[in-house]
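Every protein chain except one is present and positioned as in the full complex.
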């Protein structure tokens, strides 16, 4: 298996020459564009790695699926979906327009920024500190990695350049989808985006989702079964920004990407996959990462459709 | 199995009281709102039926998946997807706005009307007659039913009230996504929508997609494998109009609905399902039909996520 | 006065180097980009001309104000404004989006194509021929020019390339804003756009509007007073496509432009002006034409604000 991973990495290495490393904050620009790594964990807990599998990067939008799972476990589902929709939007992740033109003004889904700001607001906790602590704890549990932490340089940059997210959050508060202090909420949101991971962490979260929420090593249930299915469903319909449809056609695996260059894939009842390649296409997805998953899906027959 | 189907039908019969039978053309209004039928064909070719499984209704938007398959088999895929997109749009099926505001002006996907008009235009044939004949033949082969034909009353009504589709088609021609005579193309489009089927026909098409395009009885390949996957992927991301995301979460099965009241579902490698219940919700989906599929998905563990 | 006109023409001749002659149909491309002409008729019926004042060009969108006047004289105003709005839209002249996103779906105003198609549909007449005849007669009366006629080459080209207008018309019919045969209506619409004029014709129509609808030579009322005011109001708020606001600020005169290169201006109680310069900016307005009117407005203190 590791040989296959090496081959797939090598045959797609050429794609690291295309696209751009995310540049909206200086810290992200520091990523090396030819880094390429992958980690696979199957349901028998075999771990396979290749390339820069242990390079650290910030989780960015991949965090949206973890926070969605947490929001669904912290709250009544009906309440959650009264604040955020279930439909792919076909718009870029940072689009505001739909908030105004939708009948409901509700964010279309929890995978776009506006929707993720809502799910972040639904994390329980008496204080910002408690919420942050609970959130980090959940990420660490899912990744089985107690060292998971926040990259504070990235966090500060996100906070400084986050006016578009601020605009969304105030609009959401105006329309009753979030409550409380906007700057505090965004603080939590920027922190969740700035959690530092490697492909092993992503693969571990992926396999936990693939196993319907049961820790495959210990047998402990860490995510509700139905929640694990809901999360994977959103990964298919909206996980790859406004290229989700194309990815579903080409690859056919639930996956979530982030502008840090990571992609988390979760093949139901089969395996979790973490991929890293920081050069992104215009939609914000890792170009080489997608190509690797496409080839892997064909070779290992992972397409769920 | 038929007992299960009976039970599921009965426990959801109450939902036939909600919503409305499609009323935009008189012929559709004639449907009986408490009719409810289902047919399942599994991959061993066992056929199970319950309720008004043999009531006839027009296929309407369910035809979009068949015509998509045909367009992909008649043409180079890259060419097809240069004329119609792959992304869910989050807009109603008859929305025109995205045709104007998209960067590309390309219809978002082949499951909305604008996109389906494009795929219809890609059916090969020297004349309108030949195209119609080839199309009908393909529907009959997929449904294993040589009696499949057009309901001409519905067709004429569609033609008479089809100004919104005309508007789309002229805009599509203006922007280079279709060519040739618009009224001829719409004629073919209205005919494909007016094909009369029952749930057995839908289940048969569904199981042929579920078996990756191989006729489970004869072993004959009737759809290219990859095409069968593409079609099922579109069914998940955009098959249930702008309620596709919610359906995927609740039911988790590739499906396509039509305003005639039918839903075709295809569980990969498992079974095809046809459901009929003409009372629709505001998005255009059969209310009881969705409820039945939701319960069936839970009982038979059909959720693919 | 003619000296002033000569000077203004000369000082703005350099602007004929900018922009493009309309190219969407071959006939319009034949215009000579350095042609520049002007004609002024004041309320004492003095006529002043300079440059290529008698070059012929098609009236295009300038016709929209004449047809609006006719629609308002042929129909009850309340009825007219139940079919077309009164508000500037801020969108390009050929925008379809607002037809879908507006609460009413009504075209915003009679100066955008969709709105003008509506006003054209309101011209009375038992047959297409009678409507065409009445329309031409009205244009001829307003321009005091019995030789006014249709450029059939332009008309045919418009008809052939008019799919975007067709799309609008079918959408308008779908939503109940127009009735009857779409192709017939568009025929009339394309004809009105293809009427051939020179700047003398435009100035004459302009002075008739400036004099509140009374023929300054004969004293005959040819347009209802209030209608003449409504028309001039629309010229200010929407006469120069989506650059109307800027033109009102810079020039401050009711005016209507067309992609044929003409601009008709009407200074209330003062004068009518026709300008011709076929090189257009991106919004569809004559670049030199605007500059000439700006300078003239300052020199002659014509700004109404």
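Brief remarks on what is shown
Each chain carries a letter (A, B and C) given by its place in the written order, and its residues are counted from 1.
Keep in mind that, in the parts below, contacts are C-beta pairs under 8 Å (C-beta built on N, C-alpha and C of every residue); 3 or more make two chains touch, one makes a residue touch a chain.
Computed from a prediction, not measured in an experiment: that's the story for all the values here.
In the complete complex, the hidden chain is touched by one of C:89, C:211 or C:257, namely C:89. Only one residue in the set A:32, A:56, A:164 or A:221 touches the chain that does not appear here, and it is A:164. If you put the hidden chain back, the residue from C:105, C:156 or C:229 that touches it is C:229. When you scan C:222, C:248, C:263 or C:288 for touch with the missing chain, the hit is C:248. Within the complete assembly, residues 85-91, 98, 108-109, 229-230, 232-234, 236-238, 242-246, 248-249, 252, 254, 268, 303-305 of subunit C touch the chain that is not shown. Across the interface with the omitted chain, subunit A contributes residues 95-97, 99-101, 163-164, 166-171, 173-174.
The definition used in the following text is that only the chains that are shown with their structure count from here on.
Computed centre separation for the pair subunit B/subunit C is 47 angstrom, with centres defined by C-alpha atoms. The geometric centre of subunit A is 32 Å away from that of subunit B, both derived from CA atoms.
Across the assembly, subunit A contributes no residue in contact with two or more other chains.
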